[in-house]
Every structure is written in C-alpha cells, then in structure tokens.
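Mind looking over this structure? Questions follow.
With one protein chain removed, the remaining protein chains of the complex are shown where they sit.
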Amino acid sequence: MVCSKHPVSAAMFMIISLVGVAALFVLLEAFFLAVLQILVYAGAVMVLFLFIIMLLDVGPDAGKASKMKLVSGLAAAFSISLLIVIFLIIVQDSGWLLEGASWSAVPESSKLTQGGNFVFSTAVKNFGYGLMTKYMLPLQISGFLLLAAMVGVIVLSKKDEKEVG
Amino acid sequence: MAKTVVLDRKPLSFSERTYLPQIANGLKTTFSNMFKPKVTLQYPEEKPKIPQNYRGVPTLVKDPNGREKCVSCQLCEFVCPPKAIRITPGGVPEGEDDREHVEKAPEEFEINMLRCIYCGYCQEVCPEEAIFLQDEYSSSGYSREEMINNKAKLYELGGTLPDQHYKWDKKKKAEGQGNSH
Partner (left out) sequence: MFDYELIQLILIKVIFAFLMVGAIMTMAGYSVLAERKVSAWMQGRVGPNRTVLPFVGHIPVVGSLLKGLGIFQPLADGLKFLFKEEIVPGHVNKFYYYLAPIVALVPALTTMTVLPFGEFVNAEGVTIPLILADLDIGILFVLAVSSLGVYGIVLAGWSSNSKYPFLGGIRSSAQMISYELAMGLSLLPVFLWVSEPGSTVSSLSLVEIVRSQQGSTWLLIIQPISALIFLIALFAETNRLPFDMPESETDLVGGFHTEYGSFKFGIFFVAEYAHIVIGSAIFTLLFLGGWNFLPWLDNPWGADWMGALIGTGWFIIKTISLIFFFIWVRWTLPRFRYDQVMDLGWTKLLPLALANLIFYIFVVTWLDQSNLNLP
C-alpha cells in the first residue's frame, strides 16, 4: 500500500500505518508512546512529506511499478506469515489465555527494574525519570546527533554569499 | 516643484513593537461599537426617506382638475436613450368638451421598465410636464410582460401633481373674455 504508484496515496497509507502502530502502542498500554507517535510522525513528519509531494507535484511513477510489485509482494508474504504465526500462537496457547492472565497486564514482579531505582510503568513521569537517570547517555548522544544534523542542514541550505555575488 | 519634507519616524517603543496595546485598543473600539445604535433599516417594514429630487420610476401625472396632461407629442419616445417608451397617439376621449378635437392624448403609453435606465430625459424634455420620475423605487414582477408599465399603471403610479400653469383654466378664462387665442 505504501508502495502505491500515486505519491499522495502512498503518503496517506503511510499515515494510516503510523496510526496503526500508535494503536498497537495503545494495546500495549503505552499511551504516551502512542500519542507521541501520532504527534511526531503522523502529525508533523508526514505533513512535511505531503507538503513536499504537493510542492514538487510528483505524478504517478510508472517506471518503478514492477520493482514495487516485488517489494509489496514480499511485504505481503511476510505479513501473512506473521499473521499465521500469531494465529498459531493464539490457537495453541488459548488455554493459557483463558486461565485469567490478560494480555496487557504487566506482571507485578517485573515492575521493578534491576538497574535504576524507579518503578516501571507507562506513566509519563517515569519516562522522564528514566531518560534523565538510567538512559542519560543515550539521550545526550541522540541530542548531540540531532544537533549535528541541524548544523549540517544549516550549512547545506545557507547560500554562500560570495558565490551569489 | 512641491517641497517634500522627510519626517523622521520615531522608532517604536517596546510596548508598541509587541502590538499588544494597539490590539487592546482596537478591541476596545469594536466592543464600544457593539452598543452604539444600529444604522441599518429593517427594509420591508421600514422604508428609507426618499429625497425630493429622487429619480425613481417614470410616471404620468394628471393636473389638479383630473385631466391628462400628456398630449402624445412623442418627444419622450424620441429622446429616450434605451428606447423604453412606446406611445400610441390618439385623440382625447369623447366627452371632454373643452379639449376634444383640440388636443391629442395617448391612446396607449408603455414604459418598459426592463429597459428604462432612469436617466430622466423624458421628464426633462416633456413640454407639458406630464411625465415625472417620482419616488417609487421598487418595481418588480414575475414576468417580462409584467414589467412593462401601461398607461393605466403609469397614471396610477403618478397620481396628481400640483400644477403651476392651469393651461385649460387660463384658456377658458381667455375664451370667456372673448379672446379665443
């Protein structure tokens, strides 16, 4: 679907799949992640995509169609096999399902993580504590990476005044 | 050559550059406007006051004695720029002993209001002061035929206007004194 020949359709399907991922997060009770997924990807990044597609007025791409067919065929095969696997799991483990344990409940014992001394839950505050204590280094590194990317964009997009004259 | 004076514009102060005081001022103005009396007319119920020299729908008028003033000279038909006026000349109807065989009168007088441009030339050109653009301004109808004012309609719209001349009264008076011309 994302491989649709029509760029706007492709972008719309991309949005739908992003919202779908957000829905998966909701099923996992990670509301915060779900909302961020929609806010950042569906709400901002894809608008920019659409924006660029519209500005450039990209038409349907016929040349890529055969290649895309292969890709979408592979994707379809993969997702169908995944579906079958999930189905099998459900069928085999249905006894376990009926025994009262629900899919979404996180076992109580796993709520205390080993490293940090904060309680694991999906509340926003815990994300904050986690990011600022246990995952401080990755946070700083990704921040630095983003900064580098931003500087790069500025360098690229800034016209050399001497050349322009 | 006109002398131009270049005025130094004062740099905006900080509060002016945020535009917020100005916006607040504008809001105050619009808010105070809410409580001012309304200037609109509720049209079909309230009619506007028509000024004296208003040029509305052209109408035919009678003199205070109830006589037709139009003598169907067809000058208005001739002068009318969009050719809205159509006159069928005829004699004065039987019974008006004074005027019979002396003057003419329109047998039919039609003004097509879909053509009329309200220029007032007909009123200006009329030697008998028989056609007036009066204060009627809303003329409407369901068909094109309805929008052609015939003689009866024109007299109904026009009514009687005060006359300064009393042409026929003067003539009668003169005849009474033995001076028929």
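So that you can tell them apart, the chains are marked A and B in the order they are listed, and the count of residues begins at 1 in each.
Just so we're on the same page, a contact is a pair of C-beta atoms (placed from the backbone, for glycine too) under 8 Å apart; a residue touches a chain by one contact, two chains touch by 3 or more.
Every value quoted in this text rests on a predicted model; they were computed, and no experiment measured them.
Participant: Identify the visible chains that the left-out chain touches across the whole complex.
Facilitator: When the entire complex is considered, the left-out chain reaches A, B.
Participant: Determine which one of B:42, B:138 or B:177 touches the chain that has been left out.
Facilitator: Considering the complete complex, B:42 is the one touching the chain left out.
Participant: Write down which of B:27, B:50, B:114 or B:152 is the residue touching the left-out chain.
Facilitator: B:27
Participant: By the contact criterion defined above, which parts of subunit A meet the unshown chain? Give residue numbers in ascending order.
Facilitator: Contacting residues on subunit A, toward the hidden partner: 8, 12, 15, 31-32, 35-36, 38-39, 42-44, 47-48, 50-51, 54-55, 119, 121, 123-126.
Participant: On subunit B, where is the contact patch with the chain that was removed from view?
Facilitator: These residues touch the chain not displayed: 23, 26-27, 29-31, 33-34, 36-40, 42.
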